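Apart from one protein chain that is not included, each protein chain of the complex appears where it belongs.
Right, chain A next:
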Amino acid sequence: MIEVENLTKRYGPKTAVDGLSFTVRPGVVTGFLGPNGAGKSTTLRLLVGLDAPTSGGTKVNGKPYRRHRAPLREIGVLLEARAVHPGRSARDHLLAVGATHGIGAKRVDEVLDVVGLTEVARRRVGKFSLGMGQRLGIGVALLGDPRAVVLDEPVNGLDPDGIKWIRHLLRDLAAEGRTVFVSSHLMSEMALTADHLVVVGRGKLVADVPVADLIASTRRGVRVRTPRTSDLVAVLQGDGVEITSLGGGVVDVIGLSTEDIGTRALVAGIPLFELTPQRASLEEAYTELTRDAVEYRGTSERVAA
């Protein structure tokens, strides 16, 4: 369980996290989503006490992180920024971190195996590829066999196999009853992995929803154009069907397929001039959610807006 309460962090004039509150529950994968610069990494640094909050606070399994007797057994983190000495071997890195908590070679070798680095365990980390470095970081997160696992952009630099591996790992960790919190700025990735989403923008909470709800709220609609709007509404109406009139003989229908709509209109003798499925994806729902919260928008988009 991770609790973030009224968390604010300012760096000079810049407010990176702005009164953020949410709770991450055990047993499911929770995605931490937001555009670049939204404050995700900052929130995670505050969570493990690397930075001190300007106000508000965080709790891990009921207590501030630093109050735990065995912090690494409560929560394991992979941070965004590199946190390894390149001259040290992967195994020595894990041994050094583990030693603080009495975690020895046996567990270190176990973790090296889990993250697939056994073969290169004694090689200098400086020679590692981006993906291997990422695996080592995940190894550190798993080292203490923690009740909560927090990964900041874990799929960065991983190949498709690696991404699939992460997805399974996260699901398994959650199935074991652990709290799993994973940041990303890609909705498409989270949609495949997460059960719940915490969305932030400009340091503020934008949404805290189950993925299923978000999907339900963005079901694909169908755009229909007809000269007899009211007749059409009458034949389409029913349970679970949502019809929005856009004026000019255009309606958006949610809850019926194009086949359904076309057939019913034909049976009722209503002419249709247009029947177009709308491609409202989860990605669009996310874009919609964070529209006002995007910090660094590309110039082309700004021109378009």
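Everything that follows uses one rule, which is that contacts are C-beta pairs under 8 Å (C-beta built on N, C-alpha and C of every residue); 3 or more make two chains touch, one makes a residue touch a chain; residues count from 1.
The rule we apply is simple: contacts and distances are computed from a predicted model.
Missing chain, UniProt protein name, picked from "Heterodisulfide reductase subunit B", "ABC transporter permease", "Fe-S oxidoreductase" or "Nitrogenase iron-molybdenum cofactor biosynthesis protein NifE": "ABC transporter permease".
Checked against the full complex, the candidates A:L33, A:A148 or A:L169 give a single residue touching the omitted chain, namely A:L169.
The chain not shown here touches chain A at positions 45, 48-52, 65-66, 69-73, 77, 79, 81-89, 92-93, 95-103, 107, 110, 113-116, 140, 142, 145, 165, 168-169, 172-173, 176.
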